[in-house]
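Take this structure first; my questions come after.
All protein chains of the complex are present and in place, except for one that has been dropped.
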Amino acid sequence: MRPERFVLRWRDRAVEVEVLEESSQVRVRAAGREFLVSIRPVGPNVYATAADGRRWLVHFASEGDRHFLHLDGETHTFAREVSIRGPEPEPSGQDVRAPMPGVVTRILVQTGQVVERGEPLYVLEAMKMESVMRAPGRARVVAIRVEPGTQVAGGAAVVELERLP
Amino acid sequence: MRPERFVLRWRDRAVEVEVLEESSQVRVRAAGREFLVSIRPVGPNVYATAADGRRWLVHFASEGDRHFLHLDGETHTFAREVSIRGPEPEPSGQDVRAPMPGVVTRILVQTGQVVERGEPLYVLEAMKMESVMRAPGRARVVAIRVEPGTQVAGGAAVVELERLP
Amino acid sequence: MFRKVLVANRGEISVRVLRACRELGIRTVAVYSEADEDSLHVWLADEAVPIGPADPERSYLHIGRILDAARATGAEAVHPGYGFLAENPEFAAACQDANIAFIGPPPEVLEASGDKAAARRLSTRLGIPVLAGTDHPVRDEEALHHARRIGFPLLLKAAGGGGGRGMRVVRGSEELAEALRSARREALAAFGTDAILLERYLERPRHIEVQVLLDRYGNAVHLGERECSIQRRYQKVIEEAPSAAVDPGMRERLAQAALRILREAGYVNAGTVEFLLDRNGDFYFLEVNARLQVEHPLTELLTGVDLVHQQLRIAAGEALVLRQEEVTLRGWAVEARVYAEDPERDFAPSTGTVLHLYEPHLPGVRVDSGIRAGQRISVHYDPLLSKVIAWAPDRSTAIARLRQALASYVILGPTTNLAFLQDVLDHPVFASGDLSTAFLPDHFADWHPDPPAEEAFALAAALVGCGRAKTSPQPPEGFVDPWDRLRSWRLG
Partner (left out) sequence: MFRKVLVANRGEISVRVLRACRELGIRTVAVYSEADEDSLHVWLADEAVPIGPADPERSYLHIGRILDAARATGAEAVHPGYGFLAENPEFAAACQDANIAFIGPPPEVLEASGDKAAARRLSTRLGIPVLAGTDHPVRDEEALHHARRIGFPLLLKAAGGGGGRGMRVVRGSEELAEALRSARREALAAFGTDAILLERYLERPRHIEVQVLLDRYGNAVHLGERECSIQRRYQKVIEEAPSAAVDPGMRERLAQAALRILREAGYVNAGTVEFLLDRNGDFYFLEVNARLQVEHPLTELLTGVDLVHQQLRIAAGEALVLRQEEVTLRGWAVEARVYAEDPERDFAPSTGTVLHLYEPHLPGVRVDSGIRAGQRISVHYDPLLSKVIAWAPDRSTAIARLRQALASYVILGPTTNLAFLQDVLDHPVFASGDLSTAFLPDHFADWHPDPPAEEAFALAAALVGCGRAKTSPQPPEGFVDPWDRLRSWRLG
């Protein structure tokens, strides 16, 4: 069996993974470390797993390329990607996307303006609630993609920033 | 699409069934009546169903040829059989089978003896509990298949009866 | 008692009210929007009536369609739950006109208690302390004048409703104009009126509310207080009862104040009076919540009183059988609200299909849930999925119990605040009981979930990698269902 290679991304951390099935276990190379993982289904979406001598009962489900893993009281959402696209072009531009569908009611910055971490960029109204979208870090406003008052879909880019040191 | 024919048995009631998929619904002929059933999965093992204008949320699971349906607070176990074998040969002989694995500790009847409904036939010991197996109705003991003290599997025939009017 | 009751709500509160009706042998009617076709409350009720598309304005907020459903099914009463039409005087009046009992206070009382300024005036008249502020919504021009009178920090509040919408804290006169404009817009969107009140802003108050039951014959009982100080932008996250800051003496004073206000207002049914408690133990009247509150189970676990049963009996014209001396507060209860929200995206609501759901059973833990495995969480409604309420003889055991329940609660699909809730419970200041509405801003302002451990990446990789290799070409569904093909078929 040829090992399977793909990328698992959790938020901004992407890890190249190599998975090889060996009899009853799965050899996984991730972030320079190697794990021998054993997995046994014990119920719908529930698996008895073990790695490095430790064992976990995990809950696991997938929807398209998004995979949800629950262990030790926490749920992590992983995205499977074909190859390392490199993290989103953080060093240069970064879009502060609308987290969900809603109406961009006000833009609070102009193109070219320098913003600090946490400074409000625009206001999105969804379900009668105004959420202020803030800058994730020190950056310069590169472009404003949307006019105030327009309806946007979840994930739509609204303000593009260029990270500053 | 050819209609599919099979038998659904619940305990001693066997019903010949004809099932035909029609676009979004399923036409079912059972016990001389015809139903137009619609089924929509709403979650793991849970289905929104409707027939004759009534609707039920049912839980359904299968294991091999045994199918479990839960509706209106009750769970029914159906067995799917290829064709009507006819109910077990009730009119003449009927085996009073061991309901589960255990040890037949004592036989309380002799061959040829006439027993009334509810009369004890033999004693089965399982998990330190003695259950007395009784005659389901007026009958004559036709054959005793097992010696006292022998271990039997669940479903094994122990005493064969011949129904009497 | 009513023979049939319609529940004009959705999610966990409709499930909770439907169950209470069935326990009293009352037949139940649920209403649902297209987005809620297969939700728990629809299948739990004896009858279910579709009332429109997903948009709340054209379904759960549509008075006409809800009354049509009530008339069509012969429902004798309507329980509004919380939110939606629960405090809407027109809805209560429409029910009365249609000869259908509204399970809540009379329309005129809803009108009065909905008007924050009127409620303040009533409280002042009764000698119950209120925070310095304006008794009338302010016009833009007079805002600065009042602001200077009241002093900073100043709170801008929507006169038309609560829940944090239309609220802004202003620390200096230069911020007033911008904050007022933003508050007015949010208030207009949320409550249909941009009227704004000004009020002295207490720095680190505790939010204490008192539960009261009143019948039509002048009988009333109070059922102790709940503390709701753990809030994020005025949205309650964790509540508890009793309050660590309320001793028996203060409990009695708070209770009498609450009873006086509600009696004076002619209140009937279940009501809550909210107060702010400052650092030196003085309390100020805040507002009346003319509805059954989200956090009502805390009071039920402490007193053993089923508040929805009491609501049904009062609305059916029965006298309160409960006497004040029968109401005893036993032990401690803590409630965590499970929201479909992404703490990393500024707690923006999250959506998705509940691919897998495991709601644990623990002694002393009650889970009021409104979701089911396979259900689609849409962006149309409030993101509250369920409430986990733990009771124990003392506060620390209740917290430990709640902590265990949250750790074993699994929702795969929409992102939730379960990890956030657990970190809040683990925080030493929370454990100490020294709570205030500043707790979350102070200690959890830029909270982030811990990134998955290396092993988690490895396990995920193994599950994803092997899962893919082995199954049919299409990616492994959360629950691989022989009926996938049927998914497209809609119920006739």
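For this structure, a couple of remarks:
We just call them A, B and C in the order they show up, numbering each chain from 1.
In this section, a contact is a pair of C-beta atoms (placed from the backbone, for glycine too) under 8 Å apart; a residue touches a chain by one contact, two chains touch by 3 or more.
Because the structure is a prediction, the values reported are computed rather than measured.
In the whole complex the chain that is left out makes contact with A, B, C. Among C:G281, C:P393 or C:P441, only C:P393 touches the chain left out of the display. Residues 16, 19-20, 22-25, 297, 300, 304-306, 309, 328, 330-331, 359, 361-364, 366-369, 391-393, 397, 400-401, 404, 466-467, 470-472, 476, 479-483, 485-486 of chain C touch the missing chain (whole complex, contact as defined above).
Residues of chain B in touch with the missing chain: 1, 4, 6, 8, 10-11, 13, 15, 17, 19, 21, 26, 28, 30-31, 33, 35, 37, 39, 44-47, 49, 51-52, 54, 56, 58-65, 67-78, 80, 99-101, 105-106, 118, 123-134, 154.
Seen from chain A, the chain kept out of the figure touches residues 23-25, 38-44, 46-48, 50, 55, 57.
Criterion: only the chains that are shown with their structure count from here on.
With chains reduced to the mean position of their C-alpha atoms, the one farthest from chain C is B.
Averaged Cα coordinates give chain B a centre that lies 49 Å from the centre of chain C. Chain centres here are Cα averages; for chain A and chain B they lie 52 Å apart. Residues of chain C in contact with at least two other chains: 356, 478-479. Within chain A, contacts with two or more other chains are made by residues 44-45.
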